[in-house]
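Notes to accompany the following structure.
For this view, one protein chain was removed and the others were kept in their places.
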């Protein structure tokens, strides 16, 4: 593995086209914090499979278009080379592309929107990084804020209609449902879909590809992703969330990202960090439920905002956890192949 | 008084259990900025009386559980000793406990929620303090954001139902009401309940206990609390707020905190500071009404968010007011008994 990556790195260094390909693959890997082109290939396969299985191949295409546009804009804006090569200016772009193509109807304007959103995500990435540098990275905040604004605007534009957006409504008290208690098989499905929903996919095959993609880069990341998904599903079940949300992975994808981020990227592992990460993961489930409710009147999805909010909150007091050096900076400007 | 406190301090220094009791009492006092265990006892009496009078003793118990959990978590997170001993990591916790037990139905999950909320409030306190250090303290922001997220989430969890939460609705223009002009007695009640509502209580007896608790620690604080409450009730009356909100103290508890904070803690007193504090207090009434409206679609209460917002806005330009040294730092890290 190491040898293959080293060979690839020397190839990429010798060709502008291969370097650009490398940047885009790493961008896809960075959605789950992996600065690794092989991970990017496996993630891309997961996206492609998930889109194909859902009968919407345009979603995968929009993701690819968006990540390419984002990295081109980043080059035009003369962003720092090291961060660019690590894929840090593309991972928000691909998520913008996937989300817009998932939630909006197909059409010429969709592609204008995808490219515009990808370009803006780079500007927001630059800005957010400047603001949050003292305590961590921008995470997927650029994706969330850009996509929210673009989706909200479609309610005022006849050229861009939503297909999968929730219906706007005011908040209502929880309606008790006919509780058919969840079986283990359903909970297991919820765990896997919690992982694939990070890329807005409901597919166990995609989830397995994502786990493999994580494992080839970092076993710890794969373990925290799986552990985070299990903890999230159990927490949602304990508090009595709706079955469909649990089994569809819709309360688990943000906690998965929180678990990877706090458990492996920003803090060095220790039992204190594991407990701290577990608390943050449980709280992310609550914040996911809370934002689902809070965004009801606006008829937009929460996306990964719960992950961003909770991870920022739990990163801010980082210096209080023993053995937590400034790892975040390494993640923001990785020096070479991870 | 001084002697009793000095004796108590030497006792607390000699015993871990007494020190922990001391920390929790000071935490209760810090809700109104008093680093004083005697104030804490009187405030606790006010809470107990208010809960008992409202037929909900579990509310006081939840407050006590929450403050204890918060301080234990703070110790586990190795927070700075001085701040811990001053009660600065517990005052948000007790408010989280009181609010959750006030707005949610009793049950086993409520206690899980109270302990989870108390633990998270400490993390948020650490993080917020890091962000706002340049211009002031975290105030009750950790309480507000943690409780909002927990309450919002309950609309998606069948295990946790609200009992006293407002019904979600869209904003509607003000409905003129049959104006029975308020009598002096009703305005006076509004003034007292504005003070007790700081702890989510509607009780004049609790208000008197709180005023005594303030007075034993700082006469100026008691005076600004009373003055703030009077100014708030008059402002709300002038603008034509609903009678029930005025007499129930529901437009006055945030202004009371603004008045104490700006008038006695963060700025040194002078006539300019008094005028500035009065402007902030009046504006807090408007922000309370504004947030009541803005939160209508989400069906959650404003809590003390108006106090946090206005006090931060009015603290930011602090260096422009003459005679305003960096008093805030002293408040954040008090060296000894106040």
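Observations on the structure shown:
Lettered A and B in written order, each chain numbered from 1.
Following the convention adopted for this analysis, a residue touches a chain if its C-beta (ideal position, glycine included) is under 8 Å from a C-beta of that chain, and two chains touch if they have at least 3 such contacts.
Owing to the predicted nature of the structure, the values given are computational and were not obtained by experimental measurement.
Contact with the undisplayed chain is limited, among B:23, B:282 or B:303, to B:282.
Of the listed positions A:161, A:187, A:205 or A:238, the one in contact with the omitted chain in the full complex is A:161.
When the missing chain is restored to the complex, the residue among B:36, B:189, B:217 or B:292 that touches it is B:292. Although one chain is not drawn, the whole complex shows that of B:17, B:108, B:171 or B:184 it is B:171 that touches it.
Residues 77-79, 109, 116, 119-120, 123-124, 126-128, 130-131, 148-162, 165, 167-170, 297-299 of subunit A touch the missing chain (whole complex, contact as defined above).
Taking the complete complex into account, residues 135, 170-174, 176-177, 179, 238-242, 245, 279, 282-283, 286-287, 289-294, 297, 312-317, 320-322 of subunit B touch the chain not shown.
Here is the rule we go by: only the chains that are shown with their structure count from here on.
Subunit B has its Cα centroid 37 Å from the Cα centroid of subunit A.
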